[in-house]
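For this depiction, one protein chain was excluded, whereas all remaining protein chains were kept in their positions.
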Amino acid sequence: MATDKNNDFTPNIIGFLCNWCTYTGADLAGTSRLQYPPSILPIRVMCSSRVDPLFLISSILRGADAVLVGGCHPGDCHYQKGNYYTRRRFALLKKVFDTFGLESDRIRLSWISASEGPRFAQVVTEYTGKIKELGPNKYAEEVFL
Amino acid sequence: MKKTKSVVVVGSGIAGIQASLDLAEIGAEVHLVEKTPSIGGRMAQLDKTFPTNDCSLCILSPKMSECARHPGITLHMNSELLSIDGESGDFSVKIKENATYIDADKCVNCGLCEEKCPTKVTDEFDAELRERKAIYRYFLQSVPANYVIDPKYCLKITKGVCGLCEKTCPAEAIDFDDTDKEIAIDCGAVILATGIDAFDPLVYGQYGYKKFPNVVTSLEFERMLCASGPLMGHVVCPGNDKEPKNIAFIQCVGSRDRENAKNYCSSVCCMYAIKEAIIAREHIKGLDATIFFMDVRAYGKDFDRYYERAEKQFGVEFIRSRVAKITELPGGDLRVHYANPDGSKDTRDFSLVVLSVGIQPRKDIQQLAENTGIKLDEFGFCRTGEFNPLDTTRPGVFVCGAIGGPKDIPESVMAASGAVSRAAKLLELKRQEKVSKKEFPPEKDVFGDRPRIGAFICHCGINIGGIVDVPSVVEYARSLPNVEHAEEVLYACSADCLETIKQAIVEKNLNRVLVAACTPRTHEPLFRETLREAGLNQYLFEMANIRDQCSWAHMNEPEMATIKAKELVEMGIAKARRLTPLQKLPVEIDPKALVIGGGLAGITAALELADAGFRVFLVEKEPQLGGNFARVKFAFNGGDPQAFLAEKIREISDNELVTVYTGAGIKGIDGYIGNFKTTVALPDGKSIELEHGVVIVATGAREYETEEYQYRKSKRVVTQLEFEKLLAEGYLTGKPIQNIVMINCVGSREEGRQYCSRLCCAQSIRNALKVKELRPATDVYVLYRDIRTYGTKEKYFGEAREKGVIFSRYDLETKPTVEPINPENPRSKLRVTSFDPILGRKFAIDADLVVLAVSIDAPAENEELAKMLKVPLNADRFFLEAHVKLRPVDFATDGVFVCGLAHCPKNSAESITQATAAAARAMTVLNKMVIEAEGSICEVNPELCAGCGLCVEVCPYAAAQMDEEKGVAVINEALCKGCGACAASCRSGAIDLRGFTNQQIYLAIDSLETVEIEG
Partner (left out) sequence: MSGKLKIKGDPNDSIRGFLRHLLESGKIDGVFALGKTGKGLNYLLVTDKEKVDELYPLFPFMPENAANLLSRLTFSGPLPGKIAVVIKPCELRAFVELVKREQASRDNLVFISPVCGGVLDFVQYKNDALEKSVPGYMKSFAKRENAENIRPTCRACEYFIPINADITVIPAEEACEFYLNTDKAGEITKGAPGDLSDGELDEAAFEPLMGSRKAEKEKLFEELKLEDYGIKGLVEVFGKCLGCHGCMSVCPICYCALCAFESKDNEFTPPVFESELTKRGGLRVPPNTIFYHLGRITHMGISCVGCGMCSDVCPVDIPVSSIFLRSGDAVQKVFDYLPGKDIEEPVPLSTFIEDELTEVED
C-alpha cells in the first residue's frame, strides 16, 4: 500500500497479464496516453494459464490489496485454450475465497485484448476504486501468515 | 542467370532497412548505400506515428540496430550511387563513398571534437531549428554512432586552418587525408529506396513561410514535438518563444495543387496532422488545434477511428476550407484568412500555424534516374506498372518506399519486403544451414555464481525521464541486494547505450541485467542480443516496463509514477536474481508453403514463392481462381485486368511447384513454424493432409450486402463491381442513358463499419470516367463524404471534374435518399435526393441507374480460420498483423503471414505489393534449414512428478506426454510453446516454466511493498 500526498490509500494491485492480449493492451493504453491509477503492478506471463491459483493466494497473504488476472478473451487465446483453464482455476479459487469469507472481490479475472487499451485503463480505474472502497488488505499487518 | 548472392539497396530509411534485413535473412549479401552519416531516414525524424501514437524512434531504433549488426549487411555510409552497368542478375554497381575524415572504427563518440569545433552550421536533421558544428553526429541515436566532418564547412578543409578536433581527439580517429573512394560492387539486383523530400512551401508566398517566424512546416513541428528534438519537446512559437494557445494546421501545402505541378495527394498529411494535433494537445494543456482541410483522407486501417477520436475525444477542430492567406499580427500571432463552405470569407487568429507540407520526389531524382537508367512518371516518382508496382522500367532494378509515389510507413515496409521477393529470384541463394550467421563470443558459465545484477534505467528522452524521477530510481536500484551496478541511460536502445551495457557487463563482471525502459514485447530481443554480444546467456535478462505501463499512464502523478517505477524495478530485480541460462532448440523447416485463398493476393504470393523455387499449395474455396479481382474490368492506365489475371492463372498452372486445390476448404491446421500439418477438405468429400513450413493468409473480403438505397429491390441499383460488368457487357451502347448517380461510402465509415473501404473513391471515379469515355452525353453524379483519391490517383479526380462528372458532398446526418419515381412500376427510374452543402439546399436527380460504392466486408469465416491459426482479428474482423507500422504482413505467431483484403481494404496494386511482401517474409523462414525454438519452455522434475497426467490433458500442443516406463511426465521441447498451462496445473511444482518459474514469480510477488515512501 502506498499513500499519496493527500494520504489517500492507493491500493497495490498485482496484475498477472498475458503477453499477447492484456499486457499488449496495457502497452496500448500507455501509447495512447490513457491515464489510470498507478495501483497496478504488472507481472508479465506468456499466458494467463501460467497463473497458478497459489500465486493469487500468496499475493493476498503477502499483503497485496488485490490481484488482477488478465487474459485473452475466450477463444482468442494465443495458446488455443489456456484461458479456459484459467477461468476454471479462477472459479475454484473464487469459490474457496467466498467459502471462507475472504473478500473474493480482491481477486479479479478480466479478458482484455491487445486492442483494448481503453478497456485496460477502465478496468484498472474501476477496480482501483472498488479496492479503495474495500480498504487495505488486513493481511498485510497480520503476524500469523 | 543467377551468379551472385550480392544485392545493392540504395537508401536506408525504413524501406531500405526492411529490405536489407529481409534480404539478409534470406541469405543474401546486402550492400546498403546511404547518403547521410546515419541510417533511419525520414522515420527517424518523426516524433510519433499514427494511428497508434507509437514513438517513432522507439520502434525504429531496434530495427536500425539490428540492421547495423546483421552479419549479412554491409553499410556504405556517406555514399552515393554512381552507375549501374550490366544486366539483371549480373550488375556492376559503382558507388562513391564520400570522405568523412573520421575513422569510424576508431571514433568512440565522446563528442570532445564537437565541443572544440568553432564552426556552427544549421542542422538539417532537426529541420534547421538548431545549430550543429562542422564536426557532428547526425543525430543522437545515429546508427552508426560515429562523428563525421562536414567538408563544406570545416575550416581545415575549406581554408586549411584550425584542426582543433584533430588535436582534441583522444582516439586519433581524425584523418584529414581521407579521400572520396569509388567502389564497384557486383550484384544480381538493385533496390532503390531513396525516399522523398518534403515540399518547400516558399512558393506559397501567401502563407508567409520564412517571412512570419510562427509559420512552420509539419516536419519542423514534428521535430519541435520530439522529446529528443531541438526544443526537447517543449513546444514554443519560434517568433516569440511563447507557448502557443492555439495551432492551425493547413492541409495540402504542396499537394493536390495543379498550379504548382503537384497534381497528386501526398497521402500522409491528413493523418500526420491529426497525430501532431493530438500530440500537441498532450504537450500543452488547454491547447486548441484546428485543421483546415479539403477532404480528410483517413483511408488506412483504423485511420477513421483515429480521426473520430481526434474530433470527439481530443477536441481537435476540423474546418473544411482552403486557406487563402496568412497575415501576421503585432506580437507574432497569425491571422488565417479562409472561406466558409457557403463562400463567405472569414478569419481566425492563431499562435502558431503548421503547414502540412506534402511529399515530393527527391531533388536529385533526375540524376538518380540517369545514373540507374530508370524512367520516371509525370510527377517525378519512379515509374512502375499498375500490376507491377515494385518493378522499374529497367529489369533487375526494383523500388520500394515513397520513391514510387507517396506512401506511409507500413506501405513502405510492405513494398520493401515486396521488392525483396522480386530481387531474390535474381540471386543465387541456397537454403541456409546454420541458424545464425552472426558469431557471438562463447557464453560465460554463470552456474553457481552469486547474482551480480546490472540495472539500466532509461530516460527514453523525456518519455520516462519527464515524469519519473529516474536518478532516484537508479539510487533505489543500487540499494537492492545483488545489484552491482546501476545507471541511467538516455535511450537504452540506442547503439551507444547498448555499447555502455556491454561494457558494464564486462567491466563489472555482471551476470544478470535489468533494463527498466519500455515494453519487453518490442525491445527484449534487442537487449538479449546485446547480452549475447557481451558473452552472457540471453535469458539472464529482465525488463521493467516503466514507460508504456508507468510514465505514460501516470503522466499527472509524477511522484506516484516514480514509486511505481521503483516497485517495478524491484520486482524485476527480484526475478532477475533467479534467472538461469537457457538454450534454444533448433527446429527444422519444411520448405513448403500453404497459401490460403486464390484471389489476386494468393495467386501473387504463390507465384512469387514458386519462382523462388519453393513448393506451394494454393487452396481456394471457390471452384476457380481469381477472387474479387476476376470481377474487375478496368484499370486506370487502360490496362486489362482480366488479361493480366488470365496470364497469372496460366503461369500458376504451368508451374510445377504450385499445386492448386479449388473448391477446397481448410478443416484444421496443426503444428508450428516450419512444421505445419493442414487438413484440406476437397470437393469430392475426401480430405488430404498437407505438410508445410509456413502459411500465408490471403482469404480476401467481399462486397457488403447493403439494405439501403433500394439495393436488391430495384434492378436499377447496382454495386460498383456489378456496374463494371454492365459496362463491359455494353450497358451504355445505343441506349439513351441520361443520369447515373454514384453513392459512395455505402456501409463504410458509419456505425458497425467504422472504417474506410479505401479503394471505392478511385473506383467510382474510374467508372465515372469510363462512362464519360463510352458515352459523354450521360451525366454522372458522384455523391461522396470525402473524396479519398490518395496518391497519384488524385489526378483522375481532377480529370473527372474536367470531363463534367458532378461531385456533391453529403454528411452522415443528411444521407441521400433513393425512391422509385413510380412505386407501382418495378422498372421505374429512381429519384435520388441529396443535400448539397455548397448550394445549401436539397436537389433531386432522376437516375437511370444508381451505383453504390459498398464497403468491403471481412467475411465471418475469418473467425474460424483465425482460431485455427491462433491469430487475432481486429474489431472489424480483418486479420490483425503483428505491428501496424513495422510488421504489416506478419502475425505474432511465427510462420504465418497475411496479405490482400484479408488484412484490410486495399486496391489491386497494394494487394500485389503486400502479397509479394508476404512471399518475401515467408522466404526468410523457408530459406533456412533450421530456426531456433523458444528457450523459455517447460521442464519436468521427475523426482517431484507423481505422474498424475493433468499436464498431458491441459497441454494444447501435445508437448507434455507420459513416460509410461518411468511413470512421470516428459516435455517435447520442439513442441512446447512455453504457455505454462501445465506448470499451473501441477500441484507439486514438478513442472516449471523456464524463464517464468514459480520461484521467480513468487519472488516478484514477495518484493511487493518494500518501497519506502519519501517525505
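Letters A and B mark the chains as written, and numbering starts fresh at 1 in each.
The working rule: a contact is a pair of C-beta atoms (placed from the backbone, for glycine too) under 8 Å apart; a residue touches a chain by one contact, two chains touch by 3 or more.
All values reported here derive from a predicted model rather than from experimental measurement.
Only one residue in the set A:18, A:67, A:109 or A:124 touches the chain that does not appear here, and it is A:109.
Only one of A:58, A:113 or A:128 touches the chain withheld from this view, namely A:58.
Chain A meets the missing chain through residues 53-54, 57-58, 61-63, 74-75, 81, 84-85, 87-96, 98-103, 108-111, 123, 138-145. Where chain B meets the missing chain, the touching residues are 481, 943-950, 953-954, 962, 967, 985, 987-990, 998-999, 1002-1003, 1006-1010.
Simple rule for what comes next: only the chains that are shown with their structure count from here on.
With centres set at the average Cα position, the gap from chain A to chain B is 32 Å.
If you check the complex, the residues on chain A that touch chain B are 1-5, 10, 12, 14, 19-20, 23-24, 26-38, 40-47, 49-53, 55, 58-59, 62-64, 75-82, 85, 89, 113-115, 121, 140. On chain B, the positions that touch chain A within their shared complex are 52-55, 282, 519-521, 545, 547-550, 552-557, 559-561, 563-564, 567-568, 571, 867, 870, 872, 874-875, 880, 892-893, 936, 954, 956-957, 977-981, 983-985, 993, 996, 998, 1001-1002, 1004-1006, 1008-1009, 1011, 1013.
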